[in-house]
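One protein chain is absent from this view; the other protein chains keep their places.
Chain IDs A, B and C follow the sequence of writing; residue 1 opens each chain.
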Amino acid sequence: MQFLSDNAAPVHPAVWSAMLAADAADSPYDGDALSRELDAAFSNLFGCECSALWVATGTAANCIALAAMVPPHGGVVCHREAHIEMDEGGAPGFYMHGAKLMLAEGQSAKLTPETLAAVIDPIRDDVHQVQPHAVSITQASEYGCVYRSAELAAIAAFAEGRGLGLHMDGARFANAVAHLGCSPAEACAGVDALTFGFVKNGGLGAEAIVFFKPSLVDVVRYRRKRAGHLQSKGRFLAAQILAMLKDDLWLENGRAANAAAGEIAAAAADRLLHPVEANEIFLTTTAPERAALREQGFSFYDWGDDAARLVTAWNADAGHVSALAKAIRAL
Amino acid sequence: MQFLSDNAAPVHPAVWSAMLAADAADSPYDGDALSRELDAAFSNLFGCECSALWVATGTAANCIALAAMVPPHGGVVCHREAHIEMDEGGAPGFYMHGAKLMLAEGQSAKLTPETLAAVIDPIRDDVHQVQPHAVSITQASEYGCVYRSAELAAIAAFAEGRGLGLHMDGARFANAVAHLGCSPAEACAGVDALTFGFVKNGGLGAEAIVFFKPSLVDVVRYRRKRAGHLQSKGRFLAAQILAMLKDDLWLENGRAANAAAGEIAAAAADRLLHPVEANEIFLTTTAPERAALREQGFSFYDWGDDAARLVTAWNADAGHVSALAKAIRAL
Amino acid sequence: MQFLSDNAAPVHPAVWSAMLAADAADSPYDGDALSRELDAAFSNLFGCECSALWVATGTAANCIALAAMVPPHGGVVCHREAHIEMDEGGAPGFYMHGAKLMLAEGQSAKLTPETLAAVIDPIRDDVHQVQPHAVSITQASEYGCVYRSAELAAIAAFAEGRGLGLHMDGARFANAVAHLGCSPAEACAGVDALTFGFVKNGGLGAEAIVFFKPSLVDVVRYRRKRAGHLQSKGRFLAAQILAMLKDDLWLENGRAANAAAGEIAAAAADRLLHPVEANEIFLTTTAPERAALREQGFSFYDWGDDAARLVTAWNADAGHVSALAKAIRAL
Partner (left out) sequence: MQFLSDNAAPVHPAVWSAMLAADAADSPYDGDALSRELDAAFSNLFGCECSALWVATGTAANCIALAAMVPPHGGVVCHREAHIEMDEGGAPGFYMHGAKLMLAEGQSAKLTPETLAAVIDPIRDDVHQVQPHAVSITQASEYGCVYRSAELAAIAAFAEGRGLGLHMDGARFANAVAHLGCSPAEACAGVDALTFGFVKNGGLGAEAIVFFKPSLVDVVRYRRKRAGHLQSKGRFLAAQILAMLKDDLWLENGRAANAAAGEIAAAAADRLLHPVEANEIFLTTTAPERAALREQGFSFYDWGDDAARLVTAWNADAGHVSALAKAIRAL
């Protein structure tokens, strides 16, 4: 009973079908018919003109987007526990040619104008100090928490007021939208570039970088190629994304994962380190408790010495979820 | 009737099957059972201990390998028309942090010790000039020509004598081995790192970087992640590669493409710009001749004003190939 | 009455004399007679074989040294308030090609094995997290405090135990040695590469990078040129350094600056934010107090809202220093 990661879940059948349907030869790279549909598909989804490019991984999507917004001598403010800081093996430094991540605080890995200002205000406006050029936030956050519309608006206003670009790591954007019950546009209002994640949500190997500021995309096309991320059979990446967008499969999958997480959270209300608003549950547990759960067949990661991280996916098994909820209650 | 590129051909059914069979969740990234088989599979194929990593594209494979062999202040000697120089959008400069490509001459995009020496010998051994650290050759070359065993041995001896690493871009390694009729080990003897291509040969989105010098691989693991090329569902890349290695499907596909190219070449013996030793045919043609071929339904690229490039793939249609051969004869 | 910075002080007469004496043409770059004396001069000073290169600035010295010790995918642990983090405009990211500064705590900008471990221990040994490759410490620290022999030995042992290189930013190394009263070798025991500062201590535009691990220096020669730091009239940089080493002028100048700082500190014992062990004094003061001092003709920087930073230099004027001490007492 797998609660290790949504990263490793199976691929959704509709995604497989779309890939198989794309088998016939078409133009290589992103000249194929499917890749050429992406701009329209995302413009339609978000209700505004936007450009979208596929890449294979969230790390590539985040870093290619950031590199289009930040010069090598600049910086990006992000949360101290942001994925780009903690889990991307230094990819931001590589893609941005040495630009700096500037680390801010915030409850449940969410930034606020106040925590941003606490990082930015002390920076002297001179050449001896790296100047911030962008803010990066994660929706849902690394602790499975979601920015509300007002929180997002406050950050976007702050960024705009300081002349900073705004990037959103939406590796779990589907989970965030599912939780908020709002439109996708509302869940990323004010953002210049969004990493729209599919791999954790039933995809195989395709994420979209969505640009709401179209001027960024031309440079990004060169940067994607230069990073070896322009796959020659790109039609298979486009096919995955289009299959996920069709009939809002992405949202349905996000809801399914959230529902499973919610059921587990309900069984562990007094143990939660963070509100469960997406598909991750951080649970205060002792080592013996975790051993007990593992003995019953549940797989998950330790989170330090006193907690566990459990993740649900689009294909959460109802029986496994109930069993886990029950097991937690019984601890 | 498609002779544009092997890059865009369909995926081989055995590759699809292997991918579908890998659907069940496994450890993410390269911790899954299939990825862990790669070292053994390639060691077996090459008859020596080697390490192999998957990445999605040939550009990434080439550049990650080169970056492990060349410091930022160094250089790589390659052919003036090498793919890394002409068609990778500056990826070598990105991955190697500004290291330099040093361009050498050579018939049909093949290097020789003499053409290498012509680049290297004039370089003063001082800090004002970039020093070469590696040589990169392409097997089969960008003009579809193949290094013989003796040619390869001469280059390897030269590289070793000068203290240079040796990298092989094997985007069409299968076609080279098929042409040579030798073992895979013979076709890359003396090489430190090989980009073993599958995408042009029936794969979907997976190439292998094979290291014959195991000390390189540890750094490369970090570099792959740092470039956003460590896919979380890496089992699907490993599955593709293992399916291609199984029963030498890679070689069978290479032979099929070569055979088709050979049939076309036989029909055009007096028009060939380069010997046809792999799956590419460069054909002297006038513009009206090319128009005539296109009118008959054949797709291909112009190669300058006076030639055409035709590429065959693993799935070459016998009828299309015969038709093309006939049409060329009739010009 | 200038207490703003040692960075802007005049050049020592002996340095001027040495530069003027070096005017006659000699080999360009570092082929001149003076540059070729540096290895011997520093080997003699430190009592062990070492290699030394000049560069114009401390930022260049620090970053070129670090880049020789840390690969682009690695990291350097330094203090949160280290000069390389706070005041070098992102130069470490540039020179190390995106490698990461990992920020540790510590009293008065000094690191300890414990604060280093607090940063390093949580780093998982996998490719998703940047791995540390070196430690950088500052002697004297950014708050004018000095590592004792035992403190240094503990850090060196920690670094060696973890397989990390050890770099010392010695922009104020002279002040540290003057305070410690030990040999220069003792003040940097265990260090692999030392930035030996002269510009803040009576030089014009020359610092030395001293390598105690000679294998680093060959790469560094290329890196210095590649950074545009190999000056063609390098003899004038060598001349400065040799003049400073002659008869321990560097130490004499350090002592003079320290003595001046000590006199001021003695007048302000209850106001000191940090022990005064070098030539910097951080003084708790109200805004009106600082205004009063400025009205009496003293120049210095504010240090936040509640403190001032005062810096003495090799040429500290005895009258100015006494006047300042008196003025502080009178506050």
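The definition used in the following text is that contacts are C-beta pairs under 8 Å (C-beta built on N, C-alpha and C of every residue); 3 or more make two chains touch, one makes a residue touch a chain.
In this text the structure is predicted, and so the values were computed from the model without any measurement.
Hidden chain, full complex: it touches shown chains A, B, C. Contact with the chain not shown here comes from a single listed residue; of B:E88, B:D169, B:E207 or B:E277, that residue is B:E88.
Of the candidate positions B:S27, B:Q129, B:T284 or B:N315, contact with the hidden chain is made by B:Q129. Checked against the hidden chain, the listed residues A:H12, A:H83, A:R172 or A:R223 yield one contact partner: A:R223.
Across the entire complex, the residue among C:P71, C:G205 or C:P275 in touch with the chain not shown is C:G205. Chain A residues in contact with the hidden partner, per the touch definition given at the top, are 71-73, 97, 127-128, 131, 219, 221-226, 230. For chain B, the residues in touch with the chain missing from this view are 72-75, 86-90, 92-94, 96-100, 127-130.
Residues 2, 4-5, 7-11, 16, 20, 23-29, 32, 55-61, 63-64, 88-91, 94-95, 199-200, 204-205, 222, 225-233, 236-237 of chain C touch the missing chain (whole complex, contact as defined above).
Rule of thumb we're sticking to: only the chains that are shown with their structure count from here on.
If touching chains are joined by edges, the resulting network of the protein chains shown connects every chain directly with every other. With centres computed from CA atoms alone, A is the chain lying nearest the middle of all the protein shown. Inter-chain spacing, taken between the CA centroids of chain A and chain B, is 34 Å.
In terms of their C-alpha centroids, the spacing between chain B and chain C amounts to 50 Å. Listed for chain A are residues 88-90, 94, each touching two or more other chains.
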